[in-house]
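Taking it in order: structure first as structure tokens, then the write-up.
A single protein chain has been omitted; all remaining protein chains appear in their positions.
Labels for the chains are A and B, by order of writing; each one numbers its residues from 1.
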Amino acid sequence: MDYKSAGLSDSEYKRINELLEREPNPLETQLVGVMWSEHCSYKSTKRLLKTYPSKGKYVLQGQGENAGVVDMGEGWGFAFKVESHNHPSAVAPFQGAATGVGGIIRDIIAMGARPSVSMDGLFFGDPSLKKTENLSKGIVEGIGAYGNAVGVPIVGGKTFYSPCYTDNPLVNAFSAGFVRLDKMASSQTAKKGDLAVLLGSKTGRDGIAGASFASRELDEDSKASKPQIQIGDPFEEKLLIECCMDLLDKDLIASMQDMGAAGILSSSSEIAHKSGCGIDITVEKIPLREKGMAPWEIFLSESQERMLLIVEENKLDPVFALAAHYGLDCAVVGMMTDSHRYRVYENGELIADLPTSILGDTPEVIWPSAEPANIKERIAIDPSNLKSIDPENDLLSLISCPNGRSKHGIWEQYDSMVQLHTIEGPGSPVAVVEVPETKRACLLTMEAEPNKCWTDPYMGASETMALSLRGLWISGAEILGMTNCLNFASPEAPEKFYELEQSIKGLADTCRSLDCPVVSGNVSLYNETASGQIYPTPLVVTAGLLKDRRKHLASGNAGTGDTLYIVGDLCGSLGASRYQVMKNGKPAGKTVRPDHDKEKLFRERAMKTAADGVASSGRAVAGGGIAVALANEAITSDRGINIEINSSIATEELLFSEGGARAIYAVPKEKADSFEKIWEGFPCTEIGTVGGDKFEWKDMFSVDLSKLKKAFTEGCF
Amino acid sequence: MIFQAEVLITPREGVLDTQGKAVEKTLTHLGYKGLDEVRVGKIVTMKLEADTEQEAVKSLESMCSDLLCNDLIETFNISVRETGR
Partner (left out) sequence: MKTAVVVFPGSNCDRDVQRAVSESMKTAVDMVWHEEENFSGQPDLVILPGGFSYGDYLRSGAMAARSPIIKAVKEHAARGGLVLGICNGFQILTETKMLPGALLPNTSLTFICSRCWVRVEQTDNKFTYGLKKGEVLQFPIAHHEGLFFLPDDDLKKLEDAGRVVFRYADPDTGKAGAEYAPNGALNGIAGICSEKGNILGLMPHPERATIPHLNGGTDGIRFWDSIAKAFKERGAC
């Protein structure tokens, strides 16, 4: 058989022969080929991901399961994960995005959790192009159509535009759910004699070999590959959610796995391998939607809305009864054995017989890494091109441009309130969700800094991770863990592999120094076309915990008469900042050097500020620097602000530089002393007051609050 | 007899058809001229068994009034053709 068409290299095929001590038959070649694809095996990144810190005080389940789980306290776990669905969304935006949402939701169900919240990281191309408009419209509609119907609120997200994504849009779907600790499900607890039950939709030809599709670059032929795109049915998924919650509630499931990439094959082989068992599957028992499907098609099908359940024999009847109650198809398709073999039977004939390890223990590929030849060009920054001659105009441009303006046009298409537990939803830099039946709150930030990662992958990734932590510290939350989606170009070019390797290093070092375990994640490689590659885009979602939700320090709550402070340096770096990109057309210059000691000093004080309730409002300085942070604060608080800073720092650096542990706080006058005491030992500058109806910055500009709001909300001024 | 049936369901005259309006606007935007009364509806197709064509049509009319068509806002049009025994 032509093993290359199964995605296998010469050396991989040789290895398979060695492991089997024979040649694999065509079906076996297909099965191994898909499991050894980049998308399923993570062969290019496994060894790098092992460098992440995975242990933490609150970690109940780290990498290696369908999703990571952290401890929220009072018997509640929080399962969360982010996943990409980039290639399908580029080819069929609506369904690609919709099924991306569906897929990650099932990963949460597989942990025994009711999917409770979602967020989406969207990366679109040049906003002036019709192509971008069509792709972004389709993607946003697809996410809404699925998420709204399935009843999972979208509580936050990130939308970023850059020409590098024009032909390679990114859709990173995050979902999470609360789970009672005594009801947590696992893919590792199957045992001999248990039955493998397929629950949900019938299997068709959707998305066949989609895993291989995601492991290759997009070319013109990809557009013709529409039949490989999966079609989502959110109604079926909703029934699946309710049925699984009911099954778990009644203790009817021994183990669970979602059917995502490479459907039946990956789910069944993963359960068998992780549980230390074997599995026998009978092809003709699998309910099919189409006639004449060959075994390889059935195993690799990515038909949506299916779960694999492992059920003890004596619990089979009630499982079938519940499935019937919810109108879901349910069939016994196989049995767990103690053979450590993955066996497929068709009408009594054994048509595939592989050791489970060959499917579960996939090989690693060690790609060479080399600093990009154009690295000097990337970090070269010409200060003379960055002068701010009209700071008011620059500010208004920054808050009205596609990357700076309000994204309410997107998130008002999403239900952010269903399930009645959203405390702070879209539009806020930190999402806040009630932990069920408690006074606790779960907090989430989603961050990505592709421009900074382009100019220096290590420093950009470090800043990305630090930024996601700062938002939570300011809110007063304890850090529980992080999930990440690594979106990169092809690992096969040393310069591109360098970007991947250095970004992971930046994330790993920052997580380790700042005590944030990585509990789950996803890698998407080969995001490039003939016209170019995407910027390195590591995206992180970090979860935090507030034991008492009343201690939450939100942003946008500045009160008239409050004193405004900046904590941290007055200046970061203009390198790869929003301002620099606006002035120069593309990112250049490094961001700030990571300083973890400084972050720790910041963390301690930020947490105390929230805990002691000495501030009305707090916000991290992020995109657009101090000026944009203040503008956002004024707009959301609906208050004018008056700033005066005596400094010799250049205007553009003071106003718009980014990076580093910095925040703005609004503090009631009577608490100013307590606030300043907390921030001793760290740069802390009083910069002005809250009041009036303008954003006034002495000797810089004076803008009406109404003009500011219009620029932000409507994208024009 | 087996019939292949098609039920065409369209918005009633006088009912706001926002989808139709949006489609008309976009087509005009794309350069198509002389368009009028663009309506967006749906089609339900099925195979059904019946002794005669009249019986098949009657059954489909009943389906429309029972479920397929909301007669406050939609009208329907049925077509059947014999396709086998």
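Just so we're on the same page, a residue touches a chain if its C-beta (ideal position, glycine included) is under 8 Å from a C-beta of that chain, and two chains touch if they have at least 3 such contacts.
Here the structure is a predicted model, which is why all the values come from computation and not from measurement.
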| item | value |
| --- | --- |
| Shown chains touched by the chain that is not drawn here | A, B |
| Hidden-chain contact residue, picked from the options A:Glu65, A:Glu83 or A:Asp233 | A:Asp233 |
| Which residue of A:Ala149, A:Cys401 or A:Ala650 touches the chain not shown here | A:Ala149 |
| Which of A:Thr337, A:Ser416, A:Asn527 or A:Thr689 contacts the chain that the document leaves out | A:Ser416 |
| Where the unshown chain meets chain A, residue by residue | 141, 144-145, 148-151, 233-236, 238-239, 326-327, 411-425, 434, 549 |
| Hidden partner chain, residues of chain B it touches | 14-16, 18-19, 22, 66-68, 70, 72-73 |
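Here is the rule we go by: only the chains that are shown with their structure count from here on.
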| item | value |
| --- | --- |
| Distance from chain B to chain A - Cα centre to Cα centre, in angstrom | 43 |
